[in-house]
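One protein chain omitted, others in place.
Moving on, here comes subunit A:
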Amino acid sequence: MEFLRPASWQEALAAKAEHPSAVPIAGGTDVMVEINFDQRRPGWLMDLNRVPELHEWETGEDSVRLGASVPYSRIMENLRAELPGLALAAHTVGSPQIRNRGSVGGNLGAASPAGDSHPPLLTAGAEVEAESVRGSRRIPVEEFFTGVKRNALAEDELIKYVHIKKATGPQQFSKIGTRNAMVIAVCGFSVALHPESRRVRAAVASAAPTPFRATEAEDFLSAALDEEGLWDSDRIVPPSVARRFAELCSAACKPIDDVRGSAAYRRHAVGVMARRTLTWVWESYRNGGRGGARNDEGGTRCA
């Protein structure tokens, strides 16, 4: 195995063009596990830790430009107001040590159906900026996941940034694990309110070959909230609406039975998470979380 250590982004792109099978590595929380378990033996490993822009983020008018290697712990500490859904998801990743090393870029590169960062990216609205020596392009995150552990990157491309829309309303993230910390998702769920466009977005992880948006559920709920005039009222979401939303989220799943859980449980649990997280975001919205700047964790304290 050859080890490449580009000192700059341009060098990294050149190296990737020269060695398209090179596996990029930053925190190593996923790649190293696969190598240690002998599941993967890449001919080249490319260390991106010397590329400074990958470790930086910039908060713009409407979105956050997140460097691919920014670790989860930075997101939790610094971007809770702008990216509350992603910050909550970051909390659920691995252990503190893993959160200090793992990053959204790595999560996207691995493209696991169970990736914790994927649902909040889908509900917030995000684009993946991929670059190669041929040029740069932005891939909407909805189009990024193409199959189990497969993504839309060309073989000479690297992920540079993720552009994530700043929250304009409350966001939530919830995931099922069979222990209370340090666990891979049996299934995960995120919901985000977008009051400015009067839309609700919902996304699911680990209940289909790729993370996905439950668009039918989104459309139903967005329409129901509009029809009932709820965005401008102080009323709760009618239980029948919440229930239908949950059913639609659940029905959108195409889960499998595996060692972590049954398909039936995943479908069931997505429904429960959908109902609960909708209640939390709506409660937060009614309590003034309309600007999105407020901490939208519903008073939740995390470690």
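Quick note on the criterion: a contact is a pair of C-beta atoms (placed from the backbone, for glycine too) under 8 Å apart; a residue touches a chain by one contact, two chains touch by 3 or more; residues count from 1.
We adopt the following convention: contacts and distances are computed from a predicted model.
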item	value
Undisplayed chain, where the name is taken from the UniProt record, one of "Chloride channel protein, CIC family", "Response regulatory domain-containing protein", "Oxidoreductase" or "Sugar ABC transporter permease"	"Oxidoreductase"
Candidate in contact with the missing chain, chosen from A:88, A:126, A:153 or A:167	A:88
Residue touching the undisplayed chain, where the options are A:28, A:42, A:177 or A:209	A:177
Given A:6, A:105, A:195 or A:261, the one touching the chain that is not displayed	A:261
Subunit A residues touching the omitted chain (full complex)	33, 36-38, 88, 91-92, 95, 172-186, 257, 259-265, 267-269, 272-273, 276, 279-280, 298-303
